[in-house]
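Quick one: the structure is below, questions incoming.
With one protein chain withheld, the remaining protein chains of the complex are depicted in position.
For clarity, chains are labelled A and B in written order, and residue numbers in each chain start from 1.
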Amino acid sequence: MAFDTGLAVLVLGVAVWTLAAHDTFAAVIGFVTYGLLLALVWVRLAAPDVALTEAAIGSGVTGGLLLGASTRLRRAEIQAAGEKPGATLRFAAVVLCTLVSAGLAAIVLLLPEPAPTLAPQAAASMAATGLGNPVTAVLMAYRAIDTLLETVVLLLALVGIWSLAPDGVWGGFPGRRHQADSEGVLTFVAQLLVPIGILVGIYIFWVGSVAPGGEFQGATILAAMWILVMMAGLVDAPPVSRRWLRLLLIAGPAVFFAIGLAGFAIAGAFLAYPVDYAKLLIVTIEIPVTLSIAVTLALLVAGPPERAPK
Amino acid sequence: MSDATLFGLCGAVLVGLGLFGLIVHPQPLRKILAFNLVGGGVFLLFGAVARRGAAAGFRGDPVPHALIITGIVVAFAATALAIALLLRLFREAGRGTLGSDG
Partner (left out) sequence: MPNSATAGGFLLVLAIVLPISGVLLSLVLGGRHAERITLIVMPAVLAVALAIAAAVWRTHNVLQYFVGNWNPPLGVALRADGLSATMMVTAAVLICGIGLFARGQFPSPQQSELRAPLVFWTLLLAIWGALNAVFIGGDLFNLYVALELLTFAAVPLVSLDGRAETLAAALRYLLFALLGSILYLLGAVLLYGAYGTLDIVLLSGRIHAGPVAWVAISLMTTGLLAKAALYPFHLWLPPAHAGAPAPASAILSGLVVKAPFFLVIRLWFDIMPRMPEPAAAQVLGILGTAAILVGSLVALRQVRLKLLIAYSTVAQIGYLFLMFPLAIKPEMGHPWHTTAWTGGVLQAISHAFAKAAMFMAAGLIAEALGHDRIAGLSGIGRALPITVFAFALGGVSLMGLPPSGGFVAKAMLLTAAVAEGQWWWAVVVLVGGLLAGGYVFLVLARALADASQPLTLLSPISPSRQAVVVALAVCAVLLGFIPLRPLELLQIGRPDIAVGGMK
């Protein structure tokens, strides 16, 4: 209990520092720390799947993205800092936000006891899915349509980012070309870490059907490995007009839709699974989805095309 | 006080802090950071709800856990899009603010 209280106070402290820091770069470092502390909180809240996701996506990939952006925007941020709003607006904001926090805190204390929960229903239906991890059962079976739409959301974000490319370089290579430095630390780390990372990513995805883990966490690790390799200059990001890249991106949602529609014929409803083949079908969906999400996440970090295609 | 309630209150404070940052910071990148703080607070609240729903041999209600994972992924996509827009705006206009503030 004391540990938890200390952790909560630490999280809030780092959050305040993230808000109050003058330099944006420092604020981003604070944010990454906050994310890692949050992952710890999730472990304390008995949510290992969420902890993995928070560490990998919420803190890891988001942090990388924000760090890159803050270095490129350094000049603009300093110049913009002078446009701070006046004292009345700040005071009003303080009042509003204190009210919101106080109201939410009161609600937390007023939540009904015993707490309503869907855990018994989730447990009871898990046998029909053949899975051992209830969170995966929710993501891939009970609420599969949410996960399906979510893969499309990711894809659309990528299309949106690509739309920001100047017309002349459309279809070209995202991001700047990083030069490989054979003596450099980054290259060394990449060559060492990436094969291990790929194995870890595949393992975490695979084990997600029975233990904490799953496609999103595994995909993020795979994406991080690809990002590392691109940043170290060992490979270049692929031009966005390549057919194979587009196929990889849509493979996940496409297979998800296909098996979902097949569910009409074989199990009586969209995204329904026949009991005998449930786990097989779910894994068949998860493999291309993991690939697609990994590619999408990496390209989301790489950004819009900046160099013309050859 | 159970750990669920403790972290739920923590989430409530995070939402307020993030909202303050979103309103008060003029730089869009700080607004994006603040938005992520609000998101984290909302997810923590959901996590507290999940922890309270421990039953049937699970230490937490799995449905909110799955929804939080979806939320984290969507929030990342949103951050990526916002940052891409901001970087492109900076390249076009040489400034990093939205002009008349929102």
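To be clear about the criterion, contacts are C-beta pairs under 8 Å (C-beta built on N, C-alpha and C of every residue); 3 or more make two chains touch, one makes a residue touch a chain.
Please read all numbers here as calculations on a predicted model, not as lab measurements.
Asks: Can you tell me which of A:144, A:194, A:228 or A:294 touches the chain that was removed from the display?
Replies: A:144
Asks: Thinking of the whole complex, not just what is shown, which of A:79, A:121, A:191 or A:284 touches the missing chain?
Replies: A:121
Asks: Provide the residue numbers of chain A that touch the chain removed from this figure.
Replies: Touching the chain left out of view, chain A contributes residues 103-104, 106-107, 110-112, 115-118, 121-122, 125, 141-146, 149-150, 152-153, 155-157, 159-160, 162-167, 170-171, 241, 243, 246-247, 249-250, 253-254, 257, 260-261, 263-264, 267-273.
Asks: Extract the touching residues of chain B with respect to the undisplayed chain.
Replies: Per the touch rule, chain B residues meeting the hidden chain are 15, 22, 28, 31-32, 35, 38-39, 42, 45-46, 48-49, 52-53, 63-64, 67, 70-71, 74, 77-78, 81-82, 85-86, 88-89, 92-93, 98-100, 102.
Heads up, the rule we're going with is that only the chains that are shown with their structure count from here on.
Asks: For chain A and chain B, let me know how many angstrom lie between their CA-based centres, rounded off.
Replies: Taking the average C-alpha coordinate of chain A and of chain B, the gap between them is 12 Å.
Asks: Note which residues of chain A are touching chain B in the complex, please.
Replies: Spelled out, the residues of chain A in touch with chain B are 1, 4-5, 8, 11-12, 15-16, 18-19, 24, 27-28, 31, 34-35, 38, 41-42, 44-47, 49-50, 53-54, 57-58, 61-62, 65-66, 69-70, 72-73, 75-77, 79-81, 83-85, 89-90, 93-94, 96-98, 100-102, 104-105, 107-109, 111, 115-120, 122-124, 134-135, 137-139, 142-143, 146-147, 150, 153-154, 157, 160-161, 164, 214, 216, 297, 300-301, 303-304.
Asks: Note which residues of chain B are touching chain A in the complex, please.
Replies: Chain B reaches chain A through residues 1, 3-21, 23-27, 29-30, 32-34, 36-37, 40, 43-45, 47-63, 65-70, 72-81, 83-88, 90, 94-97, 101.
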